[in-house]
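Structure, as structure tokens:
Rather than the whole complex, this shows some of its chains in their spots.
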């Protein structure tokens, strides 16, 4: 349905319920929807499941959400980083559940959710601890593990530019998980640096078509 | 609280013509929704969407915000709809490849899709790709993807074949396109809701409910829960 152009990030994240599954874009800081995460902290929803590549860096953004105790469970590929002290402390204290998923499988499981695929056989992780106890199958001489979709109630993504219909383009490697998460959540919220008139984005260059986007909000260009 | 509503009988008029059917479907398409109109009769619906409806048309060959058919001098062989008819592009359009286009459908992102049909069952099974004739060459195209590919699936068809056989049936006899996928059936004589509870009549056109029920070979309660 028609995209809603929000006046601020607080409006953009209104209505998130306790226990929701939230897909959070970004790879490191590139594409990280910092203002939306800050607004989600103010909004107050708790008991969240967060799906994101990392488990927060430093003390801001996703790390701050974790630090406030709002996240019950995190699904990510690479939680352990030099500056993931907030997550590390929670994890070692047994105060957060962790599901580690190979990075490409994480992306493909969200793509499957967005594409209506019930499950898929992936060669990634076969024979490793991450596939232990899981269904495997040999197909044409190769072994695969069965992977299921990951669907969000909410996706928070950082894009570059939106038109007033909700078509999105990204910048460079900040594209990363945004276009995939936009297909995989019931409500998709994008923070962008610029909102332009309908017709100002080349239809050949649209990365996330408007159909996937529910709310957009213009925020300042995130600090480097 | 559940209430029951009898069907609205629009008498003192004939059955709906093609354009009236299209207008009737258009009335049920929500403002700002994303819609795929199947080949044939459903294409007419586009002409009846009100000015400023904000409806965005999807064509499964890879485009959102498709415009009307191309007029003289507007034909571009690289820009067609799913029926391979030259069309136009509206501001805010987006192009994407076939895997992305059908992911959009299969993933349930379209709000509504409007399809033609050979038969629809009372429980919403759809048959619209194959007559089952033994010498017919099977050709499915995007029919099965469309059948399961929208939040709401509307069928638009005449209620009877030319020889008077009902196309809304207890069970489809033609090969199926999709199982339990249809939500509403818009016909020249009546509009139906179909689904797990069976078929109910929402309204009739130029025919009394009792006469309609008598001509159909299925249970058709006179009232429905709403």
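Odds and ends about this structure:
Letters A and B mark the chains as written, and numbering starts fresh at 1 in each.
By our rule, contacts are C-beta pairs under 8 Å (C-beta built on N, C-alpha and C of every residue); 3 or more make two chains touch, one makes a residue touch a chain.
Keep in mind it's a predicted model, so treat the numbers as computed, not measured.
Shown is a single representative of every chain type; counted across the entire structure file, the complex carries the copy numbers A x2, B x2.
Methods note: only the chains that are shown with their structure count from here on.
In this assembly, the C-alpha centroid of subunit A lies 35 Å from the C-alpha centroid of subunit B.
By the touch criterion given at the top, residues 30-34, 54, 56, 58, 64-65, 89, 91-96, 103-111, 148-149 of subunit B touch subunit A in their complex. Those residues of subunit A that touch subunit B in the complex are listed here as 1-2, 111, 113-117, 163, 165, 167, 183, 198-199, 201, 203-204, 206, 209-212.
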